[in-house]
Structure formats: C-alpha cells, structure tokens
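Take a look at this one; I'll ask things after.
The complex appears here without one of its protein chains, the remainder shown in place.
Each chain gets a letter, A, B and C, in the order it is written, and its residues are counted from 1.
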Amino acid sequence: MDFTPHTADDVARMLNHLGLSEPDDLFSHLPDAVRPKTSFDLPEPLSELEVMSHIDGLGRLNRSDLICFAGGGIYDHHLPPVVRSLTMRPEFVTSYTPYQSEVSQGVLQMLFEYQSMVATLTGLPVANASLYDGPSSGLEAVNLAVAEKGRPVVWISRGVHPHTRQIIVTFAHARGIDVVEHPLVEGRTTWSVEGAPEPAALIIAQPNYLGVIEDYGAVRALADSHDALAIAEIDPMLLGVLRSPGNAGFDVAFAEGQPYGNPMSFGGPVLGVFAVAGDLLRKLPGRLVGETLDTEARTAYTLTLRAREQDIRREKASSNICTNQSLNAVAAAVHLAWLGPQGLAEVGHQSVQKAHYLADELRRLPEVELAADAAFAREFALRTPADPEVVVTKMAERGYLAGIPISGDYPEYRGGLLVAVTEKRTRAELDGYSAAMQEVLADA
Amino acid sequence: MDFTPHTADDVARMLNHLGLSEPDDLFSHLPDAVRPKTSFDLPEPLSELEVMSHIDGLGRLNRSDLICFAGGGIYDHHLPPVVRSLTMRPEFVTSYTPYQSEVSQGVLQMLFEYQSMVATLTGLPVANASLYDGPSSGLEAVNLAVAEKGRPVVWISRGVHPHTRQIIVTFAHARGIDVVEHPLVEGRTTWSVEGAPEPAALIIAQPNYLGVIEDYGAVRALADSHDALAIAEIDPMLLGVLRSPGNAGFDVAFAEGQPYGNPMSFGGPVLGVFAVAGDLLRKLPGRLVGETLDTEARTAYTLTLRAREQDIRREKASSNICTNQSLNAVAAAVHLAWLGPQGLAEVGHQSVQKAHYLADELRRLPEVELAADAAFAREFALRTPADPEVVVTKMAERGYLAGIPISGDYPEYRGGLLVAVTEKRTRAELDGYSAAMQEVLADA
Amino acid sequence: MPDGAGRAASSPLVGGIPEPTLDAFSVAGRRASSFPPLDVPEQRLDLPESTTQSPGLPEVAERDLVAHVTRLAHRNFAVDLGAYPLGSCTMKYNPKVCDWAAEHPAFRDLHPAAPAALTEGALEVISEIEGILCELTGMARATFQPPAGAAGEMTGLLIMRAYHESKSRHPGVVIIPDSAHGTNPASVTLGGYRALQIPSNKRGMVDIDALRAAVDENVAGLMLTNPNTLGLFETDIVEIAKVIHDVDGLVYYDGANLNAILGVTRPGDMGFDIVHSNLHKTFATPHGGGGPGAGPVAVVEHLAEFLPGPIPVRIDGRLRWEQPKRSIGRVHGHHGNFLVVLRALTYMRALGGEGLRRVAERSVLNARYLESLLSEDFEIPYPDPCMHEFVASAAALKRATGVRAMDVAKALLDHGFHAPTMYFPLVVEEALMVEPTETESPETVEALAQALNEIAAAAHDDPQYVQSSPHRTPVSRPDDVLAARHP
Partner (left out) sequence: MPDGAGRAASSPLVGGIPEPTLDAFSVAGRRASSFPPLDVPEQRLDLPESTTQSPGLPEVAERDLVAHVTRLAHRNFAVDLGAYPLGSCTMKYNPKVCDWAAEHPAFRDLHPAAPAALTEGALEVISEIEGILCELTGMARATFQPPAGAAGEMTGLLIMRAYHESKSRHPGVVIIPDSAHGTNPASVTLGGYRALQIPSNKRGMVDIDALRAAVDENVAGLMLTNPNTLGLFETDIVEIAKVIHDVDGLVYYDGANLNAILGVTRPGDMGFDIVHSNLHKTFATPHGGGGPGAGPVAVVEHLAEFLPGPIPVRIDGRLRWEQPKRSIGRVHGHHGNFLVVLRALTYMRALGGEGLRRVAERSVLNARYLESLLSEDFEIPYPDPCMHEFVASAAALKRATGVRAMDVAKALLDHGFHAPTMYFPLVVEEALMVEPTETESPETVEALAQALNEIAAAAHDDPQYVQSSPHRTPVSRPDDVLAARHP
C-alpha cells in the first residue's frame, strides 16, 4: 500500500522546482559515512488484502476467546458499544494534544469532564488528564511525594501491584530513592516501622493485589505520625462500593484505569488515573485542562498550569510526560457517564457478590483454600495442591482463563492463583469454572 | 434497556401539566373496543449484556466463515475498512432524506457524487440516488418502459436473474403487463420473435445469470426494429473489463449494487443501481440530487425533479419509492473512489482470470463440465454427476460455500451449480476448492 | 487556492465554505486501492464485449478521500447531533448496541444463497422477530422481504388482489383518505388499482358517511394510517373496518405511526387485515440519510397463504425456507433488508414488552406536552388530543406576518433543531408536522417549544429576518430551479 498522494509526475515537478533531478538528491548533503552501503533487509510491500490476512493469521494464534477470570488491574467488564463508537470518532482519534484550543474544544471538554468525574469519584479535588497506566502512575506518585516532602524514602506495601513496585524500584534506583517494602501478614499490610528511614509517603493498594481490603484509617494515622503522604493504588471499578481514598483522608490516589471504558488490549493502551489533594496541585504530573472564557466571554476549555510541564519547565518539570493516554481518558469519561452512579455501584456490587459465590464454591473442593483468609472484594488468591501454571494450562483446554499464578511475585504465597470476577460472568460460567477446576485438580 | 430519558418525576410533572394522572390517561379517548383485554405476550426486557449474548448465540448458528464461491449478484469482494469507517459515520447513518438541504449537504453531495460515478461507469447520462436492490430495479425498469412506450409488454431473457424475473412477474400481473420470456440456448439468449406481442422493452443480463456474456449489439438492433427500449441488468464489478451498456447504446441499465461498498449482509441492505438515457429523465424512478447555488451564490446540492415523486405527484408518480438505500449508495461512492479506474479494472480482471483458472481445474475432474459452453466472465455454471444440494452440503464440511444450485430456477440445466469467483480468492483457495470437489464427487 | 487542497475550510468548524467534488482531488495516476499480484497463470481470453478503456472514475489518494468525506459529514445534521422532530418519520435515537449487532460478522458476512442449514441463525432472527411483530400488531404471519414502507404497501395491495382473485373477483378501487401519505396513492396505482380519495371530516378523520357513500362491490379495500397523518386516532376505526368488510374488502394498515400505540392497541384489534411496519421508524433502525429501512408486512391468518415467499417454517425443530401455498411470489431479491431487521430485533429484545409500551406512552406524552407549550401563533386545526405527533398550521402567522411554514422550519435550523415536516398532510394549510419522539427529554421538548415560540415572536417583529433564515448554516436556501438543470 502507499499512503502518499504523489504521482511520478508530482515528484518530478517538485524536484525540478527545487533544482533537483532525483529523490536521492534530497539527501545529498548527508555525509557518505552515514549512508549504508548495503540495502535494507525489509519485507516487501503488501496490498490491503494481504496485510489483513497476515494480521488475521497472527490473531488465530491467540486465545482471546477464553472466559476470563484473570485480573490484576486489567478486568473483563462489560464494555458498552456506545463507548467505542463515541471514542473512536476520528475527531478524537486523529487529533493531537489540544495546543490550539480554538479548534480543540472537543478533546479539551471531554478531558475536563473526565477530570471532574475522577475528582468526584476519588474524593480528591484535582485529577489530571491521564498518565500512561496504573503502575507508572505509582512512580509519578513517588516522585511527587519525594519532591513535596524532600525525603528520598517511601514505604510501600507488598500488597501494591508487583508491577507497580517493580517500576518504582527500577526508577527509584536512578534517583537514589529508598523504597522500603512492608510485608503482608494474613493478607493485610503490617508496617515494620523499627529502624526504617523516615518516609515521604506510605503507599498501599485498596484492595491489595490479593484482593484483600486494607485499613485506610490505620495507614492515614501512621502516615500522619511520620508527616508523610498517604497514597493509595485503587481498583477504580469498586468506587461504588468501597469508600473513596479522599474520604479516607488520603493525599494521592492512582489507579489502572483500564476498566473505565477500555478493552483489555493485552495490557495497553490503558490509562493511569491520578488525583491529588488541593495543596499538591502545583506538583501534579501530566496535562491539566481548565475552564475559562474566550475573548467574547464564551465558555471555553484550555490546557492550564502548563508551567509544571516539560515543554515549559524543561529540566525542572514535575514530570517528563508529553504524549499521554488522552483517548483512553475520553473512553473512560464516556463509560462513566454511561454507567452513572447506579451503574458503577451495580458493577461493583455484582462483581463482589459473584466473586464471593465463586470463592465459596471453590473452597468446597478438596484441599482448596484461600491463600489469605481475610475480607476481599472481587478478587481472591486461591491455593490449590496443583501447580498454578499447570492449572492455567488445563483450564484453558476447558475454555477458561483461570487467573494469574502469583508464586513468582509472592514466594510466600506458593501455589497461589489470583482469581478475578466481574459483573459480566454469569452463574453458568462461575459453576462451569468450579466444575472444570474440580476435574483439573482431580487428574493433577 | 430503556432509551427514554424520562424519570418517574418527569412523567408525573408532564402528566400533571396536561391535567392527567397516569400514562394510560393519554389513551383514554381510544374506544374500548380497540383496547385488548388480555395483556401482550412479549419477552421480558434485557440488559445490554443479555441482548448481546443472545445475538452472539444466534450468530453461532451461521456459517459465515465458509470460503465463499457463491454469487448470483451478491459477491465476496474485498471491502476496504475505509469504506465502513466513512460510511458508518453517524452524520450519514442517523439522518434522513435530505429535505432540509441547508443541514444536509453531506448526504446530498455524497449522493450527487455517487450519481456522477454511476453515470460515468454505465455510460448513461442520468443515475438516481439508489433503489432497493437489483431485482426490484428490474421492476422499475419495466414500469418505466411501459410508461414510455405505452405498450404493456416486455420481452425478457431467461438469463436475467431469476429473482428479478420473479419480482417482475409478481407485479406485472397486477398491472396487466405481459412478460414474455425468451430462452437461453447454449447459454445465450435467443429471441423467439414469432407471434410475440410488440414489446416496450427487451431486457437482458450482462453477463447473464449463468455468467455468460451476451451480445449487446444484437439486442440493441432487435430492440430498434421493434421501437423498444434496450435494458440491461449488469454486474457492476465488471465495468472495468466489459464495455458499458451506454457504450452499447442501451437505454436503461440496472444492477445489484452490493459489490460496490457493501458486505453480503445475507442479501440486504444492498442497493439498486439505476441509470437511464437522457430522454428518459422525467420518467426516472427514485430520488435525484442536483447541483445548484444558494442565496449567496455558494455551490450547494439539493433534491431535484421532485415532481416525479410520490409525495408531490401522488397517484401519478413515476414510482412509489420513498425511503431508499442512501447509506448503501454512500458506501458505493466511497468504495468506487477508493478503487479508482485502475482498481475497478483490476478487480474485474483478477476475478475473470481466477474464474477461468478454477473452471479449467474443475473441468479436469471426471464427468465435470460447464453447463453452458460459452464465453463467461467471472461466474460459471458447473454440471457434475452429483446432486448440487449434496455437493454444497459436503463442500461446507470442508470449509467452502460451493456455489448456488440452479436446477430449481433452470430445470433445463439440471444438476447445475453456479460458481462465482472474486479477486479475493487466493490460488490456494481455488486449488483447495478443486481438491475438495474431487473428494466430494469421489464419494458421491 | 487550489480547489483540491486538503484544507478543512468546508468544515463548519473552520469556515464552512463549499467542499469541492472528488474530481477536484483527482490527479491522473493517483489511487488508494491496492491488490495482491495475480497469483494464477494469466490467460489471453479475448472475451466478447470486453473493453480496454479505463472506467471514468476519480483518481484520489486515500488520505484525500477520507478528509473529503469527513468534511462532508460535518456538513450534515443527524439524530446523533440533536433533536430531529421530522413528523411522520419517527427520528428517535438509534441505539449503538443495534449498530453492534448489524456489524456482527456472523450476519454481516453471510451470503443470502447459502442453504438454510448453514444460515439457521439468520432464519431464527426472522422467525423470532416475526413472533414479536405479530403480537404487537395482532396479526398471524409476516414477511420481512419488503425493504421499506412503500414496498410493504405494494406487497399488501398484491395480497389484497390475490385474496379477491382467490374468490374470482376483480374489484378496481382502493379507498384512501385525503390525508394519506403520497406513497399510498402511488402504490395503489402501481398495484393496478384506482385510488379513490375521500375527504376528512372536520375532526380530521375519515368521514364515515362519505366512506359509506363511496363503498360498493368495486372496492377492493381501504388504506389507512392510525393514528392518522394528523397525529389523531381514528376513533371510528371499528366502524370503518366494518363498512369495508361488509363488501368483503380488506383494510390495510399503514404502520408509519405504529410508534404511538405499541402495547396499547393493535391494528388487529381495530379490524385491520394487512399491516406494514416501518422498522426504521417504530423500531429505531437508523434512517441512513434516506435509507435503508424495512417494511415488513403482517397479515391475519386467512391471508397468510398469500404472503411472499420464501418464509421460514419450523420442521421438526429446525427452520427451513418454504413458499406459502398461494404466495403472490417474491418482492425482494433476497430476504429483505436483513441487517435492518436484525437491528430491530435487537431493539425489541432490549426493550421487551414493558419497554415497547413505554415507547408509546412517552412518544405521546412528549408530543402532547410540546403541543401544550406552543403559542397561539401555531394553530391546531383539530380538537382531538394528539398522539405521538401533531400538525400545527402557520396559516394565521402567514396572514399576520407573511412568514410561512417553510420560513419557520428554516429558522428552527438556526436554533439547533432539525425542521418538522412541512406542507404535509395536504389537508392543513401551511402545515408543520411535529414529532418529538420518546427519546427526547422534557428539557429538549421545552427548548423546542421555546425556539418555535421565539421564531413566531420574531416573525411579528422582523419578518424579513425569519424569511431569510437560516443564517447560521453553511448554505442557505439553494435554488431549486437551477438544480433541475444539472441533475
């Protein structure tokens, strides 16, 4: 295929106008040293038909048809068609960062409405226009806390998503930030304060990675006693059934925003949801849209508080983020508006109820138990006598994506399989899952 | 689901404003006699999730995955994604007939461009903005001819699509129009003129239903000798390789327009392509868009020559069509523009070449021959020793939709299977088809 | 500035000047399409009637094509942009879940000639919706071949003829009221009958005495819309049907206004024998800038044998195609506008019985509420309460200010609403036919009333302004006469 409009005549005419005779003359000022002597080893062009059958072929190597019980931040919730049809409008898809607000009111207002909804849901006054994903938002939260408190130390619960912790460690090392991890006992974070350096922030996940619900108040109190920020990584789809981090007095909330309007997408593009308390506004990473008036006093929206950003502040910027996940935020806004308060509450309620139904059914199986016997929401860690990797393989043969084996990230929970449930799972699917699990464990 | 925005309070407030107390009061003026005593036996409402799984379930009962060798007007050509993404824009999808041209320039101009392209391709000066489908366009052609010539007789070739002939007969009976059918000999139309009443028109298909190419000149000459219109039902995807009906001096051309931009859709919605010679303009059925200027001399488009239409002319209208197939015509325009002259020629050329390759391969099989041994384009009638219905069933087990059994419509071609080929079929698929056919015939 | 330049100046967002046609973007040798090289040995075929002449089509790059069409889309109003109270057309919201269904590959990529055994899902769709439609209309069987309402009318008239012929009768007249939609008389003529038009009475309904006077053995039947095109329910309907049945005529129900009575009453309960429904109105399938629609025809038991065929019949559990015993024959090339039918089924199942009844209640509620909010500049010529739509007359306004119904309609565009239907039905002078539909909120209905009232007020203050509207749209009042010269 060829997406350049130029005909051979066009090219000749333009080259001629420039006093050149062939395309390669456009590069004649490049030093010979950088011009490769051998030709590039690249595939032949394909027609549209061929490209499509190639992609179809690769797609057939995936098992996206499995009934999904995997979670860990990415969930198989019902995604209403209206979300895709509105979000995929070319005016949103093929525009870029709304630098020219006069012709970007569409994206700007959608992002403004997204920010407003996130602020309300998290109970925190300011939300940005999206970050890359949940885990990298954790890193931005750490940077914000360290900058705010001027202490290069954070305390982090092992209940925080393993990938979030890994990313923080990856980058913290470079910036000389000390990341002190605190263990899970009985599935809940216990803070081993002794001898730990003074933290700029305490970070938990609510619910934590094992699905267990943490104690907001205890964390807030401990953070206060250390003059540290309280930061929570939350499950955004549970904000209709669990109280908001803002309500719990937390300073920063971040989340993997995929469940808001985005398909699972093999993990990307998704979005990082990020909201902070008012006094942290000027340390907020990422884009922010504000409401204002134009020269004729018409309501208008525009990017604001740009002074925090890399293109203005350069080496002193609060973050280096430029291209973000705006389109995913637009999807989130549409989905949240479609859900409405009752819808969001219902999704949370049904996910939790069905998770407990499934957990009870599975517990009945011989030698099957919950890895952590504590109050959970819509996800739980199962412990079975079989190797979870094997379980996943055998369950796939029966049509189920059984969950996520956690032994790698949590050796202390050897044999653990993290099982997630959404409102989308029918009782038939839940019962089918239990039955299949029984078979699998029987011949394991 | 509920798509009405009204809350219970809204309804109460509005009823109250009208001095009514409950919704049923809105119908209190209806006579008791018409109010059913028993409640309606209708299904329960479903949530979006439930509706979608219901439709998914029905879809699983279809075999749309078969490699398609069926044609007969509906063909499996490559449909570029750009056609769907542009055609399915809500501005086109959720608007209606452009009565208010000021806010309908989008649809109007797209239809104008569709008309222009069809006119050029058919070699006829005027094309309308679409009719329902190919076969019903044949009926409109008959009505036009009878009105023009004032003779209630048409001569029609048995090579015209059986469904087109059936529809014409269905309606001709009501209008007292005499439809004289002329047989195919050696796959081509032979006109048995003797004793046949004087026709208002001669109607052929080019190529005819068996895929055979008819003699335009002979038909035109015969039509002239009877002062009749020459009308052709054409394969629109072959206009890059066969000469146009206008070029052959025909007065009216119509076609099943599905291959222009529309998926097979189980046969609908598709569109009827319809073009006529200039002197027939005022008898043209259907909508017509014209170019004009507005009050400020800006180029604008609007529905024109409305005096032919039912809403103005009522019982004297040239046709009763109101809602037509505009969106399908928009798709056709986008697809034709995407194809361009080279593309349309290439689709025709490859379809014809691949059809001949396949025919040659199949002819090699024992006792397999072409039902009509005459020059064909991209479709041909195969005759095998086996019952074509059985062949289709057994070929489906091997992943192919083998074609259309024609014995029902053409007893004279008993055992015939109509096989269509498009540019989309790869050599591997063609060879696979031959191999599968060999197996099927072997154990038949 | 070169005409074919890829600037967005035709998008109202940045100017709204006219968009050139594709030819302006066409340059010899440009193309968007690409195909794999021919992978079979090429043969020299010398086909008869072949041509080497390149078909005359624009030669454009995909990028320019996309921008051209996208800009044109921005020059078009649609339900998805705002309220579209176009009377008689039921421009309700078209649910996106129905779009999803229509794009489902299992149906979208299905060939119509594949045998029933390979397309059972599609047959189930038709049979399921047939059951629901028959229950809603009080009929026994239905055909989904007719691709639109007008095609349904033709089908119904052929069934009427077949019925009479089965009794070896050949009546020549079909009666329609003077308020009937244009497709009715047109269909009657094309159906081989003479249309006998009878006047409406002062209540805007069929004049039962005029009807009695008109009816004789030569009457094949009557075509009626109920609620009629004035948005009024024909309260004498049972009597009307009886008058026709007394001469063994058939009563045809034009279902364009079925929306008003879903789950409330049925054509069957009123005495109708043949019913068409416009799925693109009542059942929320999108209108596509003029189509496609779907106009299935349902009939009472004793007419089922005349239905077009084939229709799905269940034979030990599985659906197969069958031709009704005395079928009038085929009226569509395949199975009608199937994907439209699939959309409608999706809609019906989503709403269910309650939801469908709610549609009737709220479409009538919105119309009646709107009517109640209009100023006296808009006369309501008939006393009866309206159903899902009403017809107002701008005749008095015209006499007082010179502002016509058409001017009011154009001015409404400047207020962000699509215009109502104008000058139909013909029985009302300066008619404005307004149908808000049930999917508009009370706030929207109030805003629409306010806009109409403001326009009427403006007509008194500054008639020229209203007469020269619209002022905010990219073009204004295209010249129809000139258009007729370049079709």
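Worth pointing out:
Here is the rule we go by: contacts are C-beta pairs under 8 Å (C-beta built on N, C-alpha and C of every residue); 3 or more make two chains touch, one makes a residue touch a chain.
What you see is a predicted model, and the numbers here were worked out from it, not measured in a lab.
Across the whole complex, the hidden chain's contacts among the shown chains comprise A, B, C.
The chain omitted from view is touched by exactly one of A:347, A:365 or A:437, namely A:347.
For the options A:222, A:270, A:371 or A:437, the residue in contact with the chain missing from this view is A:270.
Across the entire complex, the residue among A:145, A:160 or A:239 in touch with the chain not shown is A:239.
Within the entire complex, the positions of subunit B that touch the omitted partner chain are 1-5, 7-10, 46-50, 80-82, 85, 90, 103.
In the full complex, subunit C makes contact with the omitted chain through residues 1-2, 4-16, 25, 27, 61-64, 66-67, 70-71, 74-78, 80-83, 93, 95-96, 413-417, 439-441, 443-444, 446-448, 450-451, 470, 472-474.
As a convention for this text, only the chains that are shown with their structure count from here on.
With centres computed as the average of Cα coordinates, no chain lies farther from subunit B than A. In whole angstrom, the spacing between the mean C-alpha positions of subunit A and subunit B is 47. Look at where the CA atoms of subunit A average out and do the same for subunit C: the two points lie 45 Å apart.
Counting partner chains per residue, subunit C shows two or more touched chains at residues 30, 33, 35-36, 62, 66, 70, 97, 99-100. Taken residue by residue, subunit B touches two or more other chains at 48, 78, 80, 90, whereas all remaining positions touch fewer.
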